[in-house]
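Left out: one protein chain. Kept in place: all the others.
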Amino acid sequence: MHFSINTYKYTLKRYSFLLLSSFLLLPTITIAQQSPDPVAEAATVQNNLNIIWTVIAACLVFFMQAGFTLVETGLTRAKNAVNIIMKNVMDISAGGIAFFLVGFGLMFGTNPSSWIGTDGFALIQIGDQREVWGYVFFFFQAVFAATAATIVSGAVAERTAFSGYLLFSIIITAFVYPIFGSWAWGSLFNGSGWLENLGFIDFAGSTVVHSIGGWAALAGALIVGPRMGKYKDGKPQPIQGHSLPLAALGIFILWLGWFGFNAGSTTTGDGSVAKIIVNTFLAGGAGALAAMTMSWVRKGKPDGAMTMNGVLAGLVGITAGCADLNPAGALAAGLCAGVILYLSSGFLERFVDDAVGAVSVHGVCGAWGTIAVALFHPNGLDLTLLGVQSLGVLVAFAWTFPLCYGLFSLINVFIPLRVNGELEEAGLDLHEHDAQAYPEFSFAKQTTS
Amino acid sequence: MHFSINTYKYTLKRYSFLLLSSFLLLPTITIAQQSPDPVAEAATVQNNLNIIWTVIAACLVFFMQAGFTLVETGLTRAKNAVNIIMKNVMDISAGGIAFFLVGFGLMFGTNPSSWIGTDGFALIQIGDQREVWGYVFFFFQAVFAATAATIVSGAVAERTAFSGYLLFSIIITAFVYPIFGSWAWGSLFNGSGWLENLGFIDFAGSTVVHSIGGWAALAGALIVGPRMGKYKDGKPQPIQGHSLPLAALGIFILWLGWFGFNAGSTTTGDGSVAKIIVNTFLAGGAGALAAMTMSWVRKGKPDGAMTMNGVLAGLVGITAGCADLNPAGALAAGLCAGVILYLSSGFLERFVDDAVGAVSVHGVCGAWGTIAVALFHPNGLDLTLLGVQSLGVLVAFAWTFPLCYGLFSLINVFIPLRVNGELEEAGLDLHEHDAQAYPEFSFAKQTTS
Partner (left out) sequence: MHFSINTYKYTLKRYSFLLLSSFLLLPTITIAQQSPDPVAEAATVQNNLNIIWTVIAACLVFFMQAGFTLVETGLTRAKNAVNIIMKNVMDISAGGIAFFLVGFGLMFGTNPSSWIGTDGFALIQIGDQREVWGYVFFFFQAVFAATAATIVSGAVAERTAFSGYLLFSIIITAFVYPIFGSWAWGSLFNGSGWLENLGFIDFAGSTVVHSIGGWAALAGALIVGPRMGKYKDGKPQPIQGHSLPLAALGIFILWLGWFGFNAGSTTTGDGSVAKIIVNTFLAGGAGALAAMTMSWVRKGKPDGAMTMNGVLAGLVGITAGCADLNPAGALAAGLCAGVILYLSSGFLERFVDDAVGAVSVHGVCGAWGTIAVALFHPNGLDLTLLGVQSLGVLVAFAWTFPLCYGLFSLINVFIPLRVNGELEEAGLDLHEHDAQAYPEFSFAKQTTS
């Protein structure tokens, strides 16, 4: 406990890191000693504000892990809830440590080739002077990386073994996501990425985070195959989630976290966050409105799960352009994302069993959001930008899908990813964790499909 | 992704809005070029801090939508959960867009007459210089507006059709709430409201937000009528909520959000938030303590749902006076609010079926909180202020209740608000959304009352 209260008492004793703050808090004393530069003082305070804003935004993004857990759990069956929870807890626990040891350095380390970072592993090579921002930035980025991984867990839910998934989660967080990230977002320290150098705009990660996660999810869902009972005579059957209230809470938590995700990507505590916040607010609502309207028009009733996923579609759709588009553009991007979600999930469901619609929400709408930056840019349509954005979208797919398809296949050889049919029917919770999510409640229908 | 780290690398490239921040971060370079005014530098940083604080507070208020969703869902029956969730998601999605297009301008636009704002619609007329604060303030106010709307959804829960409700929700967010708001809180840009000019004190909206929502809820509950089984031989029957744990989580989320609601209303990141935070903390606890004690004394056992609503009553009761009252006054206001809640909900239940007690919590305790500013003011009781506060309370009722009663009646003609008895018995989720909140669980008792 440290008291920063300059008129009270000064406990500067043993914490050397407090020296800077005490310097700031005792200016009238200090000024007599060394005449501080007042403009530099203000700049130091602004830098501190940037740190605090980034940390708080990162906390909001961290909380998104709870949102994903609830959405994925709520939209699947009760018998697999503990398994999904465990995957999400370990995505950020083991994944966070993997990103600390390997991923952060690959993504944001010194990048002379523009293709890969080469230092900053375990935050030990970043140097004292860069330590504070290195730490802050690592935390912000680590919770982003966990997001990319957790997208996969939703798509492959209800039939994928824990151990194989855990291995994949660590690999995507340590290697797959960071390497692409280094192309688009470059280095924190020195150097920049080749996509970034072309002028690729993906402010908060429609492509870098969401499409990467979405295409990895597609690969995973294809490798593990559909859940038992998903297809009857080749036609997809609905498998309802066991708790819409948990899923709804998850949606609100994700929306909340997205304000940190998008506006925190400024890493700057100033007016630059204002438009981003408004765009994020409007696009999420527009996505919900569009997806709800589509389901109402096409199926006669406003669908709950589709509306909730519509919020996410709108949010993914504004993530790339949140700092560039105007509010009207954000509304347009969000509305289109809701429509695209509806069409895409109906289409994809015929070929791939994606338990929570993650491929459409994150993969397809992530691509849409990246293109939308060029289409709705306030400066007008710039075909060069459209080309660069499209290139980024294609590169993300070309990097992620084949690589993850191969990775899942390889893991599958050593650690079978698919649990066997009997165990799947009984539920992964019993099989994998010897547990039940709700041991006291009775279940009305067979929860096996 | 932008790096604000001044000793690392400078990616100032294409984001023109980053120029100001770079100016702040590179003072030693800048100073040689244009000798910035150091006092202005500090003021710019303070302005940035105000922006960041307001944005974060607004995020907390945004999260209150999740809290309302959980409280309303938890305190009603499982068969209507999806419907309540959909209403809450659309309150902030469609309502947020309506407030963007219409409501914000009516409430905070240039207000020459002191009766209504006249510009700022869709944030397009606010001018470049005012853009940042216009955006920040819009976000903060949009989440307030959604709060007013969602209060209604709780009161009319379990028997109100989705489409009619949605229409009402958009109208209250676009017109009813903002017009009264312009009287009490005036313009962001130019001009002020007539109630404000009289000296009406409603710092964060006991009347503006909560009473308006509460009286609209009363009108709605009267128009749609009581739920089937609510009254037997004219006596109100308890209809228990299906999940107290969800409701409890909602209460904690609302309390958390209220710190942003009250202290964020300073829109200033400085010591002015300190007393407000303490008052908000103490009043919520005092409301819980008083409501629990009332139920314990009167019914022999401390009641869970009443205690939870007591937290909200205390919070509503300090919302108007949070910046004026001292902590002792906040304790008194909160304790009285808890007692008033208990008495009011017992009394009103005889005449109106309010599914979650929203009229007492928000309407009655909102009026109480507004009066309490005068009663417990640290400067002592000022009868003029008491008169102005009472006038504001009465005007809020006189504006909202008849107008919303008429609006609900009018909507009812075109889109019947009440679902028919058979559908109500089966649950709104099946009827309106073709869904179940918990499709796997079995239910012990008929959930039809």
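Labels for the chains are A and B, by order of writing; each one numbers its residues from 1.
FYI, contacts are C-beta pairs under 8 Å (C-beta built on N, C-alpha and C of every residue); 3 or more make two chains touch, one makes a residue touch a chain.
Model, not experiment: these values are computed from the prediction.
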Quick one: say which of B:106, B:195, B:212 or B:248 touches the chain that got left out. B:248
Of B:38, B:236 or B:346, which residue touches the hidden chain? B:38
Listed in rising order, the chain B residues that touch the chain left out are 37-43, 45-47, 49-50, 52-54, 56, 60, 77-78, 129-130, 133, 137, 185-190, 192, 199, 201-205, 240-245, 248-249, 251-253, 255-256, 259-260, 263, 265-275, 277-278, 281-282, 284-286, 288-289, 292, 299, 301-305, 307-308, 311, 323-324, 327-328, 331, 441-445, 447
In chain A, positions touching the absent partner: 1-9, 11, 14-15, 17-18, 20-21, 24-28, 30-31, 36, 38, 41-42, 44-45, 48-49, 51-52, 55-56, 58-59, 62-63, 65-66, 69-70, 73, 81-82, 85-86, 88-90, 92-94, 96-97, 100, 122-124, 131-133, 135-136, 138-139, 142, 162, 243, 246, 249, 432-443
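Keep in mind that, in the parts below, only the chains that are shown with their structure count from here on.
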The distance between the C-alpha centres of chain A and chain B, rounded to whole Å, is 29
